[in-house]
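Shown here: the complex without one of its protein chains, the others still in place.
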Amino acid sequence: MDKDKYFLNEKPGKLTYSGVFKRIDDWTRARSLWVVAYGTGCGAIEIRPTFTSRFDAERLGMRMAGTPRQADVIIISGYLTVKTLKRVIRVYEQMQSPKYVVALGACPINGGMYYDSYNAINKLDLYLPVDVWVTGCMPRPEAILAGFKRLQELIDSGRADGWKKYIENLDWYRENQKKIIKNWRMPNYNW
Amino acid sequence: MAFFTASILLILIGLYAVLVKRNIMKIVIGLSLMDTGVNLLIVSLGFIRGRTAPIINVKDLLFNTSSKVVDPLPQALVLTAIVIGVAVTAVALSIVMLMYSKKGTLEIDEYKELKW
Amino acid sequence: MVARIFYAFLILLGGIAYGLLLGGISRKITARLQNRRGPTIFQNFIDVWKLFRKKTAISHGVMFYLAPMFRLVGGAGTFLLVPIVVGHPYLSNFSFGGDLIVIMYFMVLGCLGMALGAAESGHPHSPIAVTRGLSLMAGYELPFVVSVVVLMIADKTTTVEGIVRAQQGGILHWHIFTHPFAAAAAFISLLGMMMSYPFQVVMAPQEIPIGPPTEYSSSFLSYMFSGRSVFAVAKYVLFMDLFLGGATNLGWAFLKTFLIFLWPLFITNVFPRFKLEQAVSFFWTWPTLIGLIDLIRIYIVR
Amino acid sequence: MRKLIAIAFLLILGFFMLKIVSVFPFGEERWGVSRHYVDKGIEENRASNLVTSIVVNYRGFDTLGEVTVLFLAATALAFLLATCKCRKKYERIEASLTLKTASDILYPLLILFGAYIFIHGHLTPGGGFQGGTVIASAVMLMLLSHFTFHPNHRALSTIEGLAGIIFVLIGFAGFIWGGSFLANNILPLGHWNRLFSAGVIPLIYIAIGFKVGAELSGLITDMYKVTKEEE
Partner (left out) sequence: MVNPILIIAITLASAFFIGILQVYSKLWARLFFFLTLVFDFFAAGANFYGFLSGRITEPILVKIGGFPPPIGINLLVGKPEAAIGFLIFTIALLGAYHWERKGFPEPQGKIMVLFLLLSLGAAGITFTGDFFNLFVFIEITSIAAYGLVASAKTEKSVEAAFKYMVVGSISSTFILLSVVFLYKATGSLNMMDIASRIRNISLTPIYILILLMFLAGLLIELEVFPINGWALDVYQGADPVVVAVLAGAVVKAFYLVFLKAGTYLTLPSFFTLSLIFGGGTYLVSQFIAWRQKDVKRFLGYSSVAQLGLLILSAGFFLNPTLPAFSKHLIGASIVLFIFNHSFAKSSLFLLADNVKSSQLHGWRGILNKNPLFKFIFSTSVFSITGVPPFPGFWAKLLLIFAIPKNCSWVIGLILVGALGEIVYYYRLFREASEGEGEKVGTNLAAPLTGAILLIGAGLVAWKMFATQMGIMFNSTILLLLAFSIAIYILGFSRILQWAGSLAVVGYGIYRMVPEMGANLHGFFLALVLVGSALLLLATYPTSKRTSWTFYPAYLVVVFSMAGLVLARNWLTLFVFWELMSWASFVLINMGSRAKKAAWIYAIFSAIGAYSMLAGIYLLPGLSLTHLKVAGIMVPLLLVTGFLVKMATAPLHVWARDAYGESPDEFTPLLSGIISKMGVFGSLIAILYVIGNISSGPSFRYILGWLGALTAFFMTLIAVFQDDLKRLLAYSSVGQVGYILIGLAIASPLGWNAALYHTVNHFIFKGLLFVAAAGIIYRVGTSYMPRMGGLIRRMPLTFLSTLVAIIALAGIPPISGFAGKWLLYSALIEKGWIFITVVTFLASTVAFLYCFKILHSVFLGQLQEENSNVKEVPFPLAIVEAILFVSLGVLGAFPRLLLDPINRVFAGIPGMESPGFHYEKTLGVVSNLGHWNALFLMVFFVGSFLLALIFFAITSARVKKVGQLDVGYSGEVPKSPEDLHFGYGLYDHFRKAVKWFIYPMVTKIWEGIYEWISAFAEIVRRIYTGNVNTYAAYVILISIIIFYFFTGVK
């Protein structure tokens, strides 16, 4: 595992993550979560109320990002088929660090009602490092907001490091991913 | 005057053939007629009333000739004109023969490949 | 000169901060209009910091790399060329560098830079958005030019200072009152310049999410964000100078620019969106015609 | 309609022509340069026939051109019909014995007559052209009556060319010895109304006679042959 290659380590002699800068960084990251909501399953319908007037996720500093390049959080909203997984991985890998994964509903945890489906995955954390799970089938916006609140706490306290784990255990994740995605044909991981 | 009128009429008849006739031979005939008309006109232009031909074969004519003979010059000219007319007619006929050999018809309307 | 540069730097920082703040305010107001609480008005500062401090960024090539700098310098340059307080040793900025014509062309520099960078990313959305932006620019430039020419002819000067000076002596000397139609045209074209609804075609979230900077991320994006903010402030200040009689001190400047800032904000929140061709046609007809009223008046009265 | 238009055109044209000739009353005495020919013709050329005098000497150059025109016509005709595959129109039948015999008798006579005409061209009405035509009519008569009659084409060409050359050479002789082309002062003019008189005029007329005879014969032969070759 080449940590320099993926910039997990700090650049020597530059502004570091320690001290007051780290504090500010974590604080702002927690309060400026830009979300790419991948509407994989029925959870997609819950994202809209979350972000609009009634529940107003924006007051937490969140907003929808138009492109994975600018996003901090990816929401896996519901069951994930093998076909979709490939896209999800690709989107995740195009996001810039630090980045977080929020999984909604039962399906990403254990397959939910699709536990025996031939093409729905049962355990998302075999393939992507999930920071926050929000259970329910589906979770209501309140629950989603609660999940994000939890994510903010994690970030603020510097514990949301799924992206680091992903890089560190990239080989393991890849193996799992390739096991289930037969026609791989994807560019190599960038970060 | 009758000579003049007649020869002009001949010319016009020739021209009429050229203008109206559809048969190539008739057009050539028209041209020939025209020539004849012109020749006649020339000769009659040279005529002087009461004079003889300009051939001085008698002694009497040797003196004061100009009051006794007609103008010889138009006659000389007409001689040339006649020969030229013959030549043109000959060439015309040969061209007509050639034309006929190409298309087998003398109808002028068939010879309109060149136009516009 | 050094002091001048130093103050200019400070003013620039102030301008960026003001711009970010205005952005936050606008988000807040929008949220309130939509019956939401909305983010804090300092949300933009948080966003910029977060973006600036992201750990990684990607680049697609040299132009891609340089474009945010272009954008920032273009915005900052425009801001610094427009005098905030005419005659003030520092607050008149670098307005000796050029007159209104220079400013109008300098404004394009930043856009051009960003367009180049965006285009180099190779993402199809970028050129779509850039071409839309340029087309829209061709649209709103006409009424704006009409009103600017009205002012230039009326005041017999092409400098911003001259135009500001011509408006001194009372509120009724402001061009917004002396040349109401030209001002109206300019303010309608301001809507296009600010790319607010109904002219929100460039960053059209519905079909080409966030437009040109699709591929930009992290610190690049934070530069762009700052550049855009200061650019907006530059436009407000310019409009203040052109139509609202300029400012005699910073207080007036803040007040007037804030008023100008409110105008597109209120429009943007109540209108749906034009298609691009509708937008261009709109700009080339109604605001232009309105502006022409004053232009013809000037032409005759002159 | 076409005819009417044509007639209208021609009537207008005829009107203009009549207008022109109406200024020259018929038979009116009106001398121009020909007064000189009439008055001085005998003195200068000694040719009784003034027309000949004009044709061969005063306006001899025209005559040279005239000869050329005829030569041209013959050449052009020969050239054009040389490869012509002109279609045969009707069957030819053998001429009757009477005709054959008569033409056999007439042939030398006609040639003789033609020769007479052109030799006496400066004395009597007639001359080279007329004589040549008579000769050619003799050839035509033979062609029509005899299937087997073939004038020697080479000989005709040679005669034709030589006669022309002689005409030009006589002109040249005038140029060299007489001071100008076709000058009639290189030979003694002789006496009025004699056969041997009028200087080069009879010589030229003889050359023309040969030439015209040969040319017209050739012309007729050419035209005749075209139809005949098809048989």
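Read from first to last, the chains carry the letters A, B, C and D; within each, the first residue is number 1.
Rule of thumb we're sticking to: a contact is a pair of C-beta atoms (placed from the backbone, for glycine too) under 8 Å apart; a residue touches a chain by one contact, two chains touch by 3 or more.
Everything quoted here is computed from the prediction, not taken from an experiment.
Every shown chain that the unseen chain touches in the whole complex is listed here: A, B, C, D.
Of the candidate positions C:G14, C:P127 or C:P180, contact with the hidden chain is made by C:P127. When the full complex is taken into account, the listed residue touching the unshown chain is C:A115, out of C:A115, C:A253 or C:I267. Listed by residue number, the positions of chain B touching the unshown chain are 11, 15, 18-22, 24, 27, 31, 34-35, 38, 41-42, 45, 73-74, 77, 80-81, 84, 87-88, 91-92, 95-96, 98-99, 102-103, 108-109, 111-116. The set of chain C residues touching the chain not shown comprises 52-63, 65-66, 68-70, 72-73, 76-77, 80, 94, 96-102, 105-106, 108-109, 112, 115-116, 119-124, 127-128, 130-132, 134-135, 137-139, 141-142, 145-146, 149-150, 152-153, 156-159, 162, 214-215, 218-220, 223, 275-281, 284, 295, 298-299, 302. Seen from chain D, the chain kept out of the figure touches residues 2, 5-6, 9-10, 12-13, 16-17, 19-24, 30-34, 36-37, 57-62, 64-66, 68-69, 71-73, 75-76, 78-80, 82-84, 153-154, 157-158, 160-162, 164-165, 168-169, 171-172, 174-175, 178-185.
FYI, only the chains that are shown with their structure count from here on.
Among the chain pairings, B-D comes first (most C-beta pairs in contact).
Centre-to-centre, using mean CA coordinates, chain A is 36 Å away from chain C.
Not a single residue position of chain B touches two or more of the other chains. The residues of chain C lying in touch with chain A in their complex are 27, 31, 34-40, 43, 46-47, 49-51, 53-58, 205, 209-210, 214-218, 221.
Looking at the complex, you find that chain D touches chain B at residues 2-3, 6-7, 9-11, 13-14, 17-18, 21, 24-35, 37-39, 41-42, 48-51, 53-55, 58-59, 62-63, 65-66, 69-70, 72-74, 76-77, 80-81, 84-87, 123-125, 129, 192-193, 219, 223, 226. For chain B in complex with chain D, the residues that touch the partner chain are 1-5, 8-9, 11-12, 15-16, 19-20, 41, 44-45, 47-50, 53-57, 62, 65-66, 69, 71-73, 75-77, 79-80, 82-84, 86-88, 90-91, 93-95, 97-98, 100-101, 104.
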